[in-house]
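The complex appears here without one of its protein chains, the remainder shown in place.
Here is subunit A:
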Amino acid sequence: MTRYVVWVASWLFILVVLVTPPALVLTEALKDGLVASLATLSDPDAQSAIWLTLRVSAVAVTLNTVFGILAAWVLVKFRFPGRQFLQILVELPLSISPVVSGLVWLLLFGAQGWFGPMLERWNIHIAFAVPGIILATLFVTLPYVVRTVMPVMEVQGRDAEEAAVLAGAGFWQVLWHVTLPGVRGALLSGVLLTTARALGEFGAVSVVSGHIPGETETMPLHIENLYNGYQSVAAFTMAALLALMAMSAVLLRSAPEWIARLQEKKA
């Protein structure tokens, strides 16, 4: 009896609280039909926002993946003074408000910032320009690869690597041929989480972007702009596209499991 109450209450809660939002995004986007909805995406400002988001995410994911692997390697395989402090530092962006994550870059590179006026003299623009957006995105997505890779590397131990070193392998060979194949799944998961966060980052980017349509507007910022301008269909179409991209990145993390299950069925 209690069990059925729990079932009904749980699904009711999930339907009302968690299923209605994505359902609403789709209905609002398709209110005037699929053609009208897709037409809003061909707007030049919308196109520019999509490209900017893809470019910024590509840079952030690449750099933070390389850094994440190196940081996980040094934190897991070695013991040194200050190791725990370094680990806390690396995870810090997760507990900082997105707005604050944007603000710090203005304090460094804005017109009133530490280095802003100096760079301005050399005609280098970071705040309210694309480099600022990239810096803010790099900051908020920094912890994801390290955090997902570290526990798996920890379990992996050092035996295989030490054997490779004895056999004459160098650092890059050990990393590429021994360590990384063992943490493949976790690495993929970390990269996909970084991607999802980079695509959807709003608060941090909003502070440093300057909101110039067609130039420094990413997809989330363009959604805000459209929504506040009462262009509901365009706003929700862009929202549907962005949600689809971010959510498929999150869901793809289970792809290795699906492939393994398919192969099991075939065998």
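Convention: contacts are C-beta pairs under 8 Å (C-beta built on N, C-alpha and C of every residue); 3 or more make two chains touch, one makes a residue touch a chain; residues count from 1.
In the analysis below, contacts and distances are computed from a predicted model.
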Chain not present in the shown complex, as UniProt names it (candidates "Molybdopterin synthase sulfur carrier subunit", "Sulfate transport system permease protein CysT", "Alpha-ketoacid dehydrogenase subunit beta" or "NADH-quinone oxidoreductase subunit K"): "Sulfate transport system permease protein CysT"
Of A:V16, A:V35, A:A167 or A:A267, the residue in touch with the unshown chain: A:V16
Per the touch definition above, residue among A:A36, A:V59 or A:L108 touching the missing chain: A:L108
Contact footprint on subunit A, counting only the chain that is left out: 2-3, 6-7, 9-11, 13-14, 16-22, 24-25, 28, 67, 70-71, 73-75, 77-82, 86, 89-90, 92-93, 95-100, 103-108, 110, 112-114, 135, 138-139, 142, 158, 161-162, 165, 170-172, 174-175, 196, 199-203, 206-207, 220-221, 223-224, 227, 232, 235-236, 239, 242-243, 246-247, 250-251
